[in-house]
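Only one protein chain is missing; all other protein chains are in place.
Lettered A and B in written order, each chain numbered from 1.
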Amino acid sequence: MLVGGCDVGSTTGKAVILDGTSIVSHFIVPSTTHPERTARMAMDEAIKGAGLASLTDLTYVVGTGYGRLKVPFANENVSEITCHARGAHWLNPAVRTVVDIGGQDCKVMSLDKNGKVLEFAMNDRCAAGTGRFFEAMARVLGCGLEGISSLENQGTNPATISSQCSVFAESEVVTLINEGLDLPNIVAGINNSVANRIFAMVRRVGLAKELAMTGGCSKNEGLAKALEKKLGVDVTLLPQDPQIAGAVGAALIAGEKASSS
Amino acid sequence: MHDKHNKDAIEKSLNRYKKERDWFAFLLQAAEMMDTPEGKLQVKLLRILIDSKEKVIDCSENGKPFIAAYYCTAPELFTAMDLPWFMIMETPFLAASAPYITEDLEGTEEIGLGTDLCTAIRLPIYYIETGQMPVPTAVIGLLSPCDGTTMLQQVLRHNSAWKNVPLFSPDPPYSSDERAIKYFANELRQMVRFIEEHTGHKLDIDRLREVCEESNRCYSLWQEYNELRRAVPCPHGWEIGGAQAFAVSQCFKAGDPRCTDWFRQLVECGEEKIKAGRGANDYAPERIRLLWFDIMPYGWIFEFMPWLEFEWGAILVTDMFSNFPYTLIDTSSEETMFHDLAKRNLMDVPMIRQARGTAENFSSDIVRLVKDYKIDAVIWPGHMGHKDGAATAGIMRATCRDIGVPFLHIGLDLFDRRYTSVDEVKDKVSQFFTGMGLG
Partner (left out) sequence: METNLTSSAFKELAAAASGIMNPAVDDWRSRGGKVVGYFCSHVPTEVLMAAGILPFRMRGTGSTGTELSDAYFSSINCSFPRHTFNQALKGEYDFLDGLLCISSCDHVRRVYDNWKQNLPTPFIRIMSLPKKVGDPQVAWYREEIQILRDELGKHFGVEISDDRLREAIALRNQTRRLQRQLYELRKREHPPISGAETLAVMVAGSSIPAEPYNQLLRTLLDDLAQSNGSREYRARLMVVGSELDDPEYLDIIEGQGGLVVTDSICYGTRTMWVDVDETAADPVGALARYYIQERPSCPRMNGDQARRSQFLQDLIREFQVDGVIGERMLFCDFWCAEHYMNKVDLKEVGIPFLQLDREYILSGKGQLRTRIQAFLETMGR
């Protein structure tokens, strides 16, 4: 039985097709200004990738993400909090804490042994600690997201960026550049400041190993390293692209709904 | 009371408090190396402070009675009852620039309290919730001047380790007339009965009279000293004699002869400097006379205050805590003493006098201080915890406009530099001074 999950975020749209217990295909597209268009694009590509003829081959589809209400072909929608937790847990059943850093929000969930969410903390009122923040920083540094993410680029003497607001943090970084600070140290400072934000949220829901990162920003190795240092635990890797964890979770829920009906 | 489990809990509860004592012992060492009259004053003050801390530690470790209370709950009474006491909210005011404070601040976020709650409230809540606050025999709670403070008492009561510690909080009326004073005097009487019942320490009226008379001596000297600060140039700046005078008179042991002695020396110190025509900072001539209308920014004071003097010649001539109506306590009878103590603690003590009731004192204090001290600029730091003060910003601004003195509202956290960085504050202040043609 084939089911689908579609995670429509602010920066990217993700679609996953599951066949029982394995991922048949997945696809990530850049988001357009219309969530329904993004959803269609992602799902169409996933369907193509699975060698299927059309959407109708899917028994059930669950939509999630900020655009979840606008997934026209979804049978229902589930919050991204539940989906990311389920997805991460399915990908690695040892996971008990999930840190999801998306395009314009970040959240932390604590899970029980079945992947069910126990508690969650969310920051969706400001850009600090989200993909937007990293994009802005990458622009200011002129180094691209790769430059901020790759491990080789992390300085050993991270600059302190104290601004709570990402807009002011940008000015702070410009000042640091003008003062001639080493780029790697600025980069490490940026990742540190996000790690600090996440740290507070993790401690609020309670840190339990294993901890996994999902969402687009989880591919930022520098951030993962900074978070590991701050939390004192390793970030456990997921066997698939962590960015699709939400769509995976959605697909899993779709599977459950399809079986029970 | 002294089984092992309890001993461990007591040790843990004293851990941070001892760190604080050690921090001040360290400052004392530094002060002892200063061979100036001001240095000697610092040494005296630090000794009084450390001594009061040692007493609390001793009581806690050896099961002797001691209480938690506040500077605005008539501390003369505690001296008269010979009862060691400490302020649950001490840390942000005294040790916010200690190196271990950042860890504690992160701790406040971890326990999930909203970050818009005053840092000076969150820190003690964090300590209480994590067992790092000495548990006294009884608690005198504070319900003034702000909402945050009242919630501290409620969280304290809710905490399982503190649930059974007797708690009494004098209720502050909103008004400021004779009726209010009488009501509060009765609250203080109830407080005394409460303390007597739970600590076994009794209040003797004659002893109270002695203490109040000593306190009166301190206040008279304080008044004398503050007249000296009206001089141009001001003989002392942020480092000496300002808020410290408040600390000595109200915070550690009110009405103690050591305090009077300290004030006497303070006055001498000030007089000497004026005689010699010396300003607050020999290396930074006075160019701007500043009213800092709040507590000192204890979280980053060493990075900011000297900069003000050296960069701008901005001398902190006076601040919210350096001032007081110096009305003395009439010691004729029990009734007059309780009446005057009530009045002092309800309507005179700093911050309570401005923030407890309606906003008049925000205005009238600014007007009086600007005039008395020839103030060139008024700064309302805009601490994130002062919600009522934030809603009084417009009134303060209008007042300053009326009397023709420049006014700056910054917006910061007096204890947590991560809220608004010191650089940002310096930047705002610099722009203000430049813009107003000061310095």
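Just so we're on the same page, contacts are C-beta pairs under 8 Å (C-beta built on N, C-alpha and C of every residue); 3 or more make two chains touch, one makes a residue touch a chain.
Everything numeric here is computed off the predicted structure, so don't read it as measured data.
Chemist: Check each of A:117, A:173 or A:201 against the chain that is not shown and name the one that touches it.
Modeler: A:117
Chemist: For the full complex, which residue in B:15, B:186 or B:327 touches the chain that was left out?
Modeler: Answering carefully, the residue with contact to the hidden chain is B:186.
Chemist: Can you tell me which of B:114, B:277, B:404 or B:437 touches the chain that was removed from the display?
Modeler: Per the contact definition at the top, the residue touching the missing chain is B:114.
Chemist: Could you tell which one of B:25, B:390 or B:436 touches the chain left off the display?
Modeler: The missing chain is touched by B:390.
Chemist: Touching the absent chain in the whole complex: find that residue among B:136, B:172 or B:297.
Modeler: Spelled out, the listed residue whose C-beta touches the missing chain is B:172.
Chemist: What residues on subunit A make contact with the chain left out of this view?
Modeler: The missing chain touches subunit A at positions 66, 78-82, 116-120, 122, 124-125.
Chemist: Can you list, in ascending order, the subunit B residues touching the missing chain?
Modeler: 111-114, 116-118, 121, 125, 141, 143, 146-148, 150-155, 157-158, 167, 169, 171-175, 179-180, 183, 186-187, 190, 357-359, 382, 384, 387-388, 390-395, 398, 409, 411
Methods note: only the chains that are shown with their structure count from here on.
Chemist: So the centre of each chain is just the mean of its C-alpha atoms; given that, what is the distance between subunit A and subunit B in Å?
Modeler: Computed from C-alpha means, the inter-chain centre distance equals 47 Å.
Chemist: Under the touch definition given earlier, write down the residues of subunit A that touch subunit B in their complex.
Modeler: Going through subunit A, the ones touching subunit B are 162-164, 199-200, 203-204.
Chemist: Which residues of subunit B touch subunit A once you look at their complex with the stated criterion?
Modeler: Residues in contact with subunit A: 106, 109-110, 112, 417-419, 421.
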